[in-house]
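== subunit A ==
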Amino acid sequence: MENLTTQMAGVPLNHYIYLCAIIFTIGVIGVLTRRNAIVIFMSVELMLNAVNLLLTAFSVHSNDPSGQVFVFFIMALAAAEVAVGLAIIVMVYRNTKSIDINVLNRLKW
Partner candidate 1 sequence: MSTQVFYFVATLSIIFSLMVIFAKNPIHSVLYLILTFFTFTVHYVLLNAQFLAVVNFIVYMGAIMVLFLFVLMLLNLNNETEPSKSPLIKIVGVIAGCCLVVTLVGSFKAASINSPLILKNQGLGLVENLGKELFGPFLLPFELSSLLLLAAMVGAVLLSKKDEVEA
Partner candidate 2 sequence: MEQLLLLIFLPLAGAIITAFAGKSAKIISTVISVASLVLALFIAGNFIPDASTQFEANLPWIADLGIRFHAGIDGISMLVVLLTNLLIPIIILSSYKHDYKNPAAFYALILFMQTGLLLVFTAMDAFLFYIGWEAALIPIYFICAFWGGKDRIRINMKFFVYTIAGSLFMLMGIIYLYLQNPADNFDIQAFYALNLDSAQQGWIFWAFFIAFAIKMPIFPFHTWQPDTYTTAPTQGTMLLSGIMLKMGIYGVIRWLLPIVPTGVQDWSGLAMVLSIIGIVYASLIAFTQKDTKRLVAYSSIAHVGLISAGIFALNQQGMQGAMVQMLSHGINVVGLFFVLDIIFSRTKTNKIEELGGIAKAAPQLAIVFLIIVLGTVALPGTNGFIGEFLLLMGVYNYGIWTAAIAGLTIIFGAVYMLRMYQNVMLGQTNTLTINFKDIQGTEKLVLYIICALIIILGVYPKPLLHITEASVQHLLEQVNQKLTSVK
């Protein structure tokens, strides 16, 4: 394990940035293109994970553990959000029998 990580030294930081940006954007695209609220929510989780990875990369890069601590907070948030979010989705589903976000257009103009 340690052997492996020492060998990792070669990856430039910007490649992590590229990776995270791409994953983040994939999350955004997911939010843009899907209509299922749960899938959208999952895409958001994808975005959060991209951020997590980047934070960890920065943390390692600057040799500062606080970045990883922050990831911990983000995970806590993710957990909380999932609880609330799924509760909301379930609640909406109970009323509308659908989790298609296009159904949500009573409030407009």
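As a selection rule, all candidates are chains of the complex that A comes from, given by their letters.
The definition used in the following text is that a contact is a pair of C-beta atoms (placed from the backbone, for glycine too) under 8 Å apart; a residue touches a chain by one contact, two chains touch by 3 or more; residues count from 1.
In this text the structure is predicted, and so the values were computed from the model without any measurement.
Interface record for this complex: partner of subunit A among candidates 1 or 2 is 1, by the touch criterion. Residues 1-2, 4-19, 21-30, 32-36, 38-39, 41-43, 45-46, 49, 52-53, 56-57, 59-61, 63, 65-66, 68-69, 71-73, 75-84, 86-91, 93, 99-100 of subunit A touch candidate 1 in their complex.
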